[in-house]
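Here the complex is missing one protein chain, while the rest keep their positions.
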Amino acid sequence: MTATLWSSTTWFSTPWFSTMWSSTTWSSTLWWAGAAVGLALLSALLSLFTAWKPRLLRSVVMPVFALAGLAALIAGLLALITGSVATAELPLGLPWLPWRVRLDALAGFFFCVIGVVSFAVGLYAPGYVRGFEHARDPLPALGGFTGLFLTGMLLVVLADDAFLFMVAWELMSLSSYFLVVFHHDQAANRRAAFLYLLMAHIAGLAILLAFGVMASFGGDFGFDAMRGAELSFAWASAAFVLAFFGFGTKAGLVPVHAWLPEAHPVAPSHISALMSGVMLKVAVYGFIRVVFDLIGEFHWQWGVIVLAIGSVSALLGVLYALMQHDLKRLLAYSSVENIGIIFIGLGLALLFLANGRVIIGTVAFVAALYHTINHALFKGLLFMGAGAILHTANEHDLDKMGGLLRRMPWTGSFFLIGCLSISALPPFNGFVSEWFTFQAALQAWQLESGVLRSIVPIAAAVLALTGALAAACFVRVYGVAFLGQARSRPVRRAGAVPLSMRVGQGVLALLCLLLGVLPTTFIDLFNVVPQQVLGHGLAHATSQGWLWLTPVSPKTASYGAPLAALALFAVIGLGWWLLERGKRRSRRCDAWDCGFAPPTMAMQYTATAFAQPIRRVFGLLFHIDEAVEPQQDGRLRHRLQITDRLWGLLYLPVARAVEKAARRVVRLQSGNVRVYLGWTLATLLGLLWIMA
Amino acid sequence: MNLEHLSLLQQLMIVLAAVVLFTSFVLLEQARLVAAIHVFAWQGVLVSLVTAIVAASGGLLHLFFSAALTFGLKALLIPWMLHRLVRRLQLDRHREPLPRPALVVMAALALVIFSYWLVLPIVQEELIFTRNIVAVSLAVVLIGLLMMVIRTQAVAQVLGFMSMENGLFLAAVSATGGMPLVVELGVAFDVLVAMVLFGVFFFQIRESIDSLDVDRMNRLTERADDQ
Partner (left out) sequence: MNASSWVLLPIQALLYIALAPLLAGWVRKIKARLQNRRGAPIWQPYRDIYKLFTKETRIAHTASPLFGIAPYVVFSATLLAVTAVPLLSIASPASAIADVIVIAGLLALARFFLSLAGMDVGTAFGGMGASREMFVSALAEPAMLMAVFTLAMTAHSTNLASVVDYQLHNGEILRPSYMFALAGLVLVAIAETGRIPVDNPATHLELTMIHEAMILEYSGRHLAMMDWAAQLKLLLYGVLLANVFFPWGIAQEMSAAALSVAFAVIVLKLALLGVLLAVSETVLAKMRVFRVTAFLNLALLFALLGLLSHVILEVGA
């Protein structure tokens, strides 16, 4: 697919820009978007050759993939900077329903999210996939489906009609299914992948129905028609509920999150980074597109629902994450938490917009957007770190790690930045979005209804609790994995990872810091999204210059992120310079440990021990099976199994019901071909009867 | 409504109402019976203070009388009776911690919001200041009921019942400036009689099932006898 295929009609909001740039094609946002899709497809195509030459995967396929990410990033940035809306019709699709694409600010923002993580993954992957070259893993499948996965995600964001949207959505779901099942020799992985496929399809069905509701009012499957449709409250709510369920399932909101911690960890780590970092964001994109853009009206009831589900997801997500000792599983649960935080922001936005508080609604909306890109950055970074550990030590159990910072200082430093960011600590990016969300929640006094006024602060309390628990969770992760002493032999022998992996992590780590230190600049950049979607920008947020972030007004709240970061680093540097320079060496000695014998690795607190107080306090939420059992050789063994309570409450009954239904259906399966044909005939007759 | 526009007495009333709500929470969570009785007594003191303030600000003489009555009854007499009862039943060392305190508190907070939601539609001009106190009183009533549901210990249930009565009284005082004196006297007498009856019942229950754990009363059904 080349640029000539796109008949782009582009218009720019700023006159000087259009005169300067519109003559050249390479400045067109759609050209870059097309290039991104084309490169992604190309990387999928090229990976077919890896069957003969495995080396191609890291030397050609993954660099092309990185280029695709870069192109997507450029397209997104251009769309954000120019504020342009570019549309085009593709000569594909059905005769009466041509595929339409549209790259506006919202799509541009998500192009940035997809592009930046894909770019980093493309840099990281060459080192990581090296480990697969000598195994018997099907490399063409790995590279091919990765390329298709990216293509699907980009097309979902580009789509301007429900048809292309659904096709791209399924492409995304299916290709990621094959990536999840990549290590298919283990039964657990196959089960996880199947669960994932099942949930993805239930979600897809709900989304399809939501589009159906809107299309029946708009008269067309194009998004423009849906935007113009006038829905009654009941039908709009139906569309909202369907969309929320569909996209929420894909995003991993509680209680439909169960597939996520199963599926994300079993994929190869760079794929996990893509899935957790980007694919969940595509679901967030879908939700924003449908609810904020296409339905375009807001009701406080929706806001309350989204806020409640978001809060529950955030809290339960982080609590479950705290209980995990498999690093990648932990990170997957933490994605549930962060998606919850994003939806808290979106719920607040709905609430305030429905109450006519446009500015505050926009603040909440921007907070959600900011957390979206933040989560993409640090979750991508953390999954890459987990992948690096897996790569060098072949270990994903926290309780067997330890002391990795001294063995892999680069990965350790980047991982620390990721941990600081995800724990919402200044001066990193996670803090900015959390701060922004708090600022929106604190304007609850502007709401008319007293009940809403009291609900919003409670959501803020949940957010605060979530933040504190996330900090506990990542102190635990970092302290157990990277500090202390190694708890197993492979980890003791771990070493630095290839350069490409370090570069991939470094890019994201740097961005985490940048988005934390210069929030005003970035929010200025993202401001065009609410301008286009909601019709209002943040007028005051950046009015005080790049040093100050003032969401509502300078009097209400301000955060001088660059100054705070500068002061922090300056004081640290000053202290270091005063006290550590020159001959003030410190002497190495044995650990003191209150004068007991030198500590061994077995005396350290494990991840399980670390979480014990929290496990005890929040025990109600888990299904905990804990016992100390004497073994036959007289030794004691501690058994601990923690499961999601929702499994028993929600999934198992459903699964049983499905099984029962399936057993009924089995009766149809007699093995006789003519019986099957009879059923086919009956179905055909039935369908024809309905059509007539 | 703006606090700045209220007189100092009215502000004080709001503060006291908030503290009454807080004592309700403490009562709900208190594990030790004797301490719970003390908390209940303090709640009585606060309610009678609110009554006295309403009386002082409105110049209503009969409310002074009800304030004194409330104080005598709820802050002194009933707590004293309960105290004596608990001692005679040898429950003064009894502890009954809630199984899930955080959950209970969350439920109680939800009740507060719920009662606020219930009271919100009352938009009467002269009520605009007391309406919020009515919300608090309703919350006190509901939390009292919640306490009766959650506690298994009969004495604690009585405390819940009494604090419900406190909430009702607070609502009456703040919303309408108190009920007619006759009604109040009647209610006070009822509460007193109820207290005496409870006392008698406690001994009866204890004799028949050897415990004051109301869950054990399940045994009193006929089916249980058959077994």
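General remarks:
In this document, chain identifiers A and B correspond to the written order of the chains, with residue numbering beginning at 1 in each.
In this text, a residue touches a chain if its C-beta (ideal position, glycine included) is under 8 Å from a C-beta of that chain, and two chains touch if they have at least 3 such contacts.
Just so it is clear, the structure is predicted and the values come from calculations on it, not from any experiment.
Shown chains touched by the hidden one, complex as a whole: A, B. Screening A:A135, A:A468, A:A539 or A:L620 for touch with the missing chain picks out A:A468.
Of the listed positions A:L94, A:A187, A:L579 or A:A692, the one in contact with the omitted chain in the full complex is A:L579. Only one residue in the set B:V136, B:A156 or B:M195 touches the chain that does not appear here, and it is B:V136. Counting the whole complex, the residues of subunit A in touch with the unshown chain are 402-403, 405-406, 409, 412, 416, 420, 423-426, 431, 435, 438-439, 442, 444-445, 450, 453-454, 457-458, 460-461, 464-465, 467-469, 471-472, 475-476, 478-480, 482-485, 548, 554-560, 563-564, 567-568, 571-572, 575-576, 579-580, 584, 586-594, 599, 601, 603-605, 609-614, 616-617. Where subunit B meets the omitted chain, the residues involved are 1, 3-4, 8, 11-12, 14-15, 17-19, 21-22, 25, 101-102, 105, 109, 112-113, 116, 120, 128, 131-133, 135-136.
Here is the rule we go by: only the chains that are shown with their structure count from here on.
The centroid of the Cα atoms in subunit A and the matching centroid in subunit B are 49 Å apart. Interface residues of subunit B facing subunit A in the complex, by the touch rule stated above, are 100, 102-103, 109, 113, 116-117, 120.
Interface residues of subunit A facing subunit B in the complex, by the touch rule stated above, are 449-451, 454-455, 458, 617, 620.
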